[in-house]
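The block underneath contains the structure these notes are about, expressed in structure tokens.
Omission of a single protein chain aside, the complex is shown with its protein chains in their original locations.
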Amino acid sequence: MAKVLLEMKSITKTFPGVKALDNVNLQVEEGEIHALVGENGAGKSTLMNVLSGIYPYGTYEGDIVYDGEVCEFHKIKDSEKKGIVIIHQELALIPYMTIGENMFLGNEQGSKWCIDWNKTYAEADKYLAMVGLTDSSKTLIKDIGTGKQQLVEIAKALAKNARLLILDEPTSSLNETDSRALLDLMKKLQKEQGMTMIIISHKLNEVSYVADKITVVRDGSTIETMDAKTEEISEARIIKGMVGREITDRFPKRHDVPIGDVMMQVKHWTVFHPEFAERKVVDDVSINVRSGEVVGIYGLMGAGRTELAMSIFGRSYGIGISGTLELKGKNVVLRSPKQAIEAGIAYVTEDRKGNGLVLSNSIKTNTTLANLKAISNATFIDKDKEYLVAEEYREKLKTKTPSVEQLVGNLSGGNQQKVLLAKWMFANPDVLILDEPTRGIDVGAKYEIYCIINDLAKAGKSVIMISSELPEVIGMSDRIYIMNQARIVGEMKASDATQENIMACIVKSGSEA
Amino acid sequence: MSGSSVKNFLRKYMMLIAMVVVVIVFYLITGGKSLLPQNINNVISQNAYVFVLGTGMLLCILTGGNIDLSVGSVVCLAGGVGAILMEKHVPWPVAVIAMLVMGLLVGIWHGFWIAFVKVPPFIATLVGMLAFRGLANVIMQGYAYQVEDKAFLNIFGGGDSCYIPDFLAKVGPASSLNKTCMVFAILVALGYAVFTFINRSRLIKKGYKVDSMVAVIIKTVLIVAVVIWLGYKLANYKGIPTVLIWIALILGVFAYITSKTTLGRNLYAVGGNEKATRLSGINTKWVMFSAYTLMGVLAGFAGILNIARLMGSQPTYGLGYEMDAIAACFIGGASAYGGTGTIGGVIIGAALCGIINQGMVIANTPPNYQTVVKGLVLLVAVLFDVIMQMRRKGAQKTKEGAEKGGAKA
Partner (left out) sequence: MNNFSIKDVLKKNVMAIALLVIYVFFTIMTGGNMFTSSNVASLIDQNAYVFILGTGMLMCMLTGGNIDLSVGSFVCFMGAIVGIFSVENKIIHSAASVPAVLLIAIAVGLAYGALLGFLIAYMRIPPWIATLAGYLAFRGLGTQILITASETSAISNFPDGFLKIFSGKIFESGYDTMNIPCIVLGVLGAGAVIVLNLMGRAKKIKKGYSADPLWFVILKSVLIAAIIMVIAVQLSWDGGLPVVVLWIIAILVIYGIITEKTTIGRHFTTVGGNAETARLSGINNKLVMFCAYLNMALLTVLASLIVTARFGSANAFAGQNFELDAIAACIVGGVSAYGGSGTVVGMVIGAALIGVINQGMSLMSIDQDTIKIVKGLVLLAAVVFEIVSKKGNKKQ
């Protein structure tokens, strides 16, 4: 039995209004690669932020026992001193600095008052060699690709004498080859240096490839830990742990409405990444949706779902978009979100705070933002009408707020999501694309959102629901597309769909690639 | 391959080349007058404050394109305090310390509001611009003050004899040339050359990578030539102006701070990506605070140089200095979004501004066109930077595309 390096005991962390972590326990043995898996918002990143001191000691409950002693980390430097180094999902690199400068940021070589650049670069080259990067340490970060940047992050961590390395979604922005190289590097570090690592990932094939142990986190709690030594860990097994709950009752009954004609049809849709022009983020996708139908698109993070939706929505994402888009049987070309809205498409973003709502504005103004025409007369806004509209939607969606003059920033996640839905419902679209409509909101609010979706379908709208929650997709949709690695890899009726056969689609497509 | 390296070279030394071109243009326009020893001397002493303030402004700009609009007022305030003290016959070292402390206090004031209360820098320093100008005038009660302390003037570059005395005048053959200046220039040049080569061989011994011999020789020869030429010109006038020593000292110290210390690193890092910096365990608030505190001290120092050169203090001194400092930084290649820029750039930017000003004065350009040209030069410098960045992005895309295509095939 190997020595336990890290033990997190009954960690509880609350944010105003939300319990992000509830009595979480985690045990990591020295020299193992331990994976944390779970849905978005399950609390994985929060847990790691507690561990690395970003949420300082005192803001959470519970104990962190590291290397046999109870630790109190007040800031990042405290945990780094002990050899706990976290590599964040968004790379923490400065584009206009060299690799070497970045690697030793906050850990400068030489004394505080005299940085020894020669030593810095020599040391940098040493660690770069360790991670198998051949570029000079004097290259600027902005001149190397994301794959190499990720390696620099690891080299940076090694330079800090890391004993426990935490990688938060390290492959989320990498392509297959780079991802595989990174995972192999992890294995190499484990073997050659006995490095202990925690990896957070959505890509289950990678997790099962690299991890010795897998802990499943769900709704702020650790559900179970699987050990590769004692049992065969397949992707299906992990998914069972991740989503393994009953699908009954959580979804409102669908209204029995006939499904109409094809409302929107997308054919051979291909989109390239706006910054890395060679990368296809959507590859020859063809989908359609009928009126009164709820179509689910299931896929893991980074499968290209959001990219697909946003590129359809007036080319608001991506470059080199090709393919055809038909609305009600007519070919249309939508060049801007404005044209898309006018054509009857609405895109309800997954990132409601970042690009869905204006947090500093009231519920009222947010509700009418996408359809100001309907409440104005030759650009003059009818404020009373606007108020009534906002009130109407507040009642319809049961948004909990003292008044529609309330600032959206002051609402809970679920209520914000309702305002966002109200905004796009008021735009009166024929097709609503809902991107992760229930992310990060509590169970009660989720149920209400599902009811709204059903009502929309009943009213003859076409709904495309993008989600990475399998039960949700199966429970809510009439038809399901399965997306993986930028392509649609399967389509099935909801009545035929089970968690097992949907996962089988993904596993199959993954092994083909 | 060589085509791209030429391009790289041009990009890197664009402003240096621009400066050489400007020098030549003015030389031709003014019929050689612009390079007369006295005029060269004047470019240095008239623009001393731009070098000093530009250095401080660079620190602020590095943290994310933030600026300090108050420096002109602070120069006036610190200068006013010093001038009043000296008129009251307070010993000049005390006055100097008082001026620096004044600057320091202003810097702390700004740093507090900007770093800890998160008042947008341009507003906090706009307030400073109004309030410190007002405060200066309240202290000076609207009067002008004379500074007559000879020692102070000589040391900080004012009056007729603010030059390093010619210790070596009696050595060797009689000549109108200031021998100390000449010897000093030669020593500096030699020192630089020797240091460069010793350092290079040391690096080679340790097995580090070094630049090619030819490049090093060319670079060294050029620098040595410029230093000796400058020394010769100054020696033909009155010798080394004391203010040049101060400029060199300030620039040297801050070149060291920005490139060799953790503080310097942190300034660049905050401007490059604040979140990433915070996640690297750096206290970004303190970094912001130090930038504005140092700016304050440097503004205080510029106040010293200012009252020395103008031999007194008036309530209107320092008007518009912030613009000169900002322009020097941007012309010298600092990014308006923070994260890039060097002291070397500030030197070139300030010198370029100074040379253009001086050249236009000698060429009898109406002074108003000088501000117009300054504005346009600033705009062109920033446009150049922006367009270059756009291009680079485009080029990177195609390059990576090509690499990938090759890999697939």
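Letters A and B name the chains as they come in the text, with residue numbers starting at 1 for each one.
Going forward, a residue touches a chain if its C-beta (ideal position, glycine included) is under 8 Å from a C-beta of that chain, and two chains touch if they have at least 3 such contacts.
Every value quoted in this text rests on a predicted model; they were computed, and no experiment measured them.
Q: In the whole complex, not just what's shown, which of B:31, B:173, B:207 or B:366 touches the removed chain?
A: B:366
Q: Hey, which of B:15, B:124 or B:181 is the one touching the hidden chain?
A: Counting the whole complex, the residue in contact with the absent chain is B:124.
Q: Please identify which residue in A:338, A:398, A:458 or A:508 touches the non-displayed chain.
A: From the options A:338, A:398, A:458 or A:508, the contact with the absent chain belongs to A:338.
Q: Write the list of chain B residues that the hidden chain touches.
A: Chain B touches the chain not shown through residues 65, 67, 113, 117-120, 122-124, 126-131, 133-138, 142, 315, 323, 326-327, 330, 336-337, 366-376, 378-379, 382-383, 386.
Q: Touching the hidden chain in the full complex, which residues of chain A are there? Just list them.
A: So the residues of chain A touching the missing chain come out as 313-314, 316, 336-338, 340-342, 347, 349, 354-361, 365, 369-370, 372-373, 376, 379-381, 383-384, 387-388, 403, 407, 409-410, 423.
What we mean here is this: only the chains that are shown with their structure count from here on.
Q: Would you kindly tell me how far, in whole Å, the mean C-alpha position of chain B lies from that of chain A?
A: The answer is 46 Å.
Q: Which bits of chain B are touching chain A when the two form their complex?
A: Per the stated touch rule, the residues are 203, 206, 208-209, 259-262, 264-265, 268-269, 272-273, 275-277, 279-282, 335, 339-340, 396-398, 400-401, 404-405.
Q: Name, in rising order, each residue of chain A that touches chain B in their complex.
A: By the definition above, chain A touches chain B via 54, 75-77, 80, 86, 88, 90-97, 101, 105-108, 112-115, 117-118, 121-122, 136, 143, 145, 275-278.
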